[in-house]
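Please read through the structure below; I'll follow up with questions.
A single protein chain has been omitted from the complex, and every remaining protein chain is retained in its original position.
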Amino acid sequence: MFKKLIDNSAARSPWLFHINAGSCNGCDIELVALLTPRYDVERLGFKLAGTPRHADIVVVTGPVTAQSKDRVLRTIAQVPDPKVIVTLGSCPRSCNVFRGSYSVVGPLDKYVPIDVSIAGCTPKPEAIIDGLALATQILKEKRGAK
Amino acid sequence: MEFLIKIVYILIFPGLLFSSVFGLWLAGIDRKVVARMQRRVGPPVLQPTYDFFKLLGKETIVPSCAARHTFLIAPYVGLISLVVTALFIPIGGLQAFGGMADMVVVLYLITIPSLAMIFGGSASASPFAGVGVSRSMVAIMAYELPLILVLLSIGRAAGGTYVTFSLERVTLYQQMFGSFLFDWRLIPAALAMLLVIPCEVGAHPFDVGEAETEICEGPLVEYSGAPLAVFKLSHAIKMFIMTALFCALFLGGISTGMLWLDVVIALALCSVVTLICMTLLHAITARLKVEQVFKFFWTVVSGLALVSLILVWFVD
Partner (left out) sequence: MLPFIKEAVTGLFSKPSTEAYPFKPVEAPAGYRGRIVFHADQCISCGMCERVCAGGAITTHSEETEEGTLVTRRFFLGSCTFCGHCAAFCVKHAIELSQDYHMVARTEEELVVSGSYLKKKPAKKAEAACAAPEESTVKPREDGLPVNDTSKCVYCTLCAKKCPAGALTVDRKAKTWVLDEDKCIACGTCHDVCPKKAIIM
């Protein structure tokens, strides 16, 4: 019963941590737009955590630049299990228009497995809500598998 | 039998179980009402409870350079001291443990959770925690002076010719002569106390120590899993303790003759005080800087408390 309680709570309180891996700031703004009164993801239990230690879902934006690669990987490693990695926008999935640049070493799935990718440049906030809902579902699956 | 009753006091009411549930409920309505004030839908009232149980199910990571035992024990020390504090505060005239100088005991005990957070933060060996710890210490120093002045003026008002430090006596006095909130000499002190509560709890706009957007929740930066859950629970219980203390000090005069009804009224008053001093302040203010907090508490808030003290001392 206690385990079920924890499982249900986990689905209702996923905390986000947002990493900018060299993004153009477009996706970051759309992610923050989710916290505004219009979209208010807090009603679904989402909260933007200040530190990776508190997070359940890691949201990565940007095409992983050479400077940010180590920091991104270290930050992701600091998130306690179970965790879900979400890529927001096209950049972390494929480097998008930055592909081939001398300063870009992405895409992200060269280094860590991506659980959910939200396509769009930038995605509409509703699409991000969809993606985060899918991430929450995966979080629940991972907890069951553990 | 007496022993059993004490166990019930400690574990169920008003100890661990009740203060946890009620604290989480207070934290829930705080978040919900803040959201509504900002014209959002807001999380469900049970959100802090969900957060608490979720954190219990997460992995606990101890940083390699942290002092492991201090890091893991600190949250429980804070929680235990809060539960002990709950036993000393009269809720609607019901006080689990009393004594001659329980006001002083409470004054010390409510500092311990903050100290526990400071110890835990220092043990985590993170620079963010270091900044948060130093800021928390400034915040403690800031609110301690006005809190003592408020308690002194209450003690003098209740004691008559001498200063009493017994919360039981304060409650009895209010039941005989009416609540202190309606005593014009103590209104500045009540205002000062309303401003001390958010600072003690670490709520907006005085949350310098745990500023999540600036220093990643300060002392809590390295915590995860169950210890973090306990810290979040302590935070919720602290809201309950401080509002209950306000109700005991200023609104203790409500007596219907039935103990359970008194308790229910006191708890409702706790919620109202939370809404006024924490939720409303959270919705309409932004975070102050460290030195602004310190200056504000040692001038304005201490000034208010001092006015009350002088009035109580010299005006009959």
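To keep things simple, chains are lettered A and B as they appear, and every chain counts its residues starting from 1.
Operating definition for what follows: a contact is a pair of C-beta atoms (placed from the backbone, for glycine too) under 8 Å apart; a residue touches a chain by one contact, two chains touch by 3 or more.
Everything quoted here is computed from the prediction, not taken from an experiment.
Q: For the unseen chain, which displayed partners does it touch in the full complex?
A: For the complete complex, the undisplayed chain touches A, B.
Q: If I consider the whole complex, including the chain that's not displayed, which of B:Val21, B:Ala283 or B:Val300 touches that chain?
A: Residue touching the absent chain, from the options given: B:Ala283.
Q: Footprint of the hidden chain on chain B, which residues?
A: The missing chain touches chain B at positions 33, 35-42, 280, 283-285.
Q: For chain A, which residues reach the chain that was dropped from this view?
A: That gives, for chain A, the contact residues 37-40, 43-44, 90, 93-97, 99, 115-121, 123-124, 126-127, 129-131, 133-134, 138.
In this text, only the chains that are shown with their structure count from here on.
Q: Would you mind pulling out the distance in Å between where the CA atoms of chain A average out and where those of chain B do?
A: 35
Q: Once bound in the complex, which stretches of chain A touch chain B?
A: On the chain A side, the touching residues are 5-10, 12-13, 15, 37, 40, 42-43, 45, 47, 49-51, 53-54, 56, 78, 80-82, 143.
Q: For chain B, which residues are in contact with chain A within the complex?
A: Within the complex, chain B touches chain A at residues 31, 35, 38-44, 47, 49-54, 56-61, 128, 212-213, 215-217, 220-225, 228.
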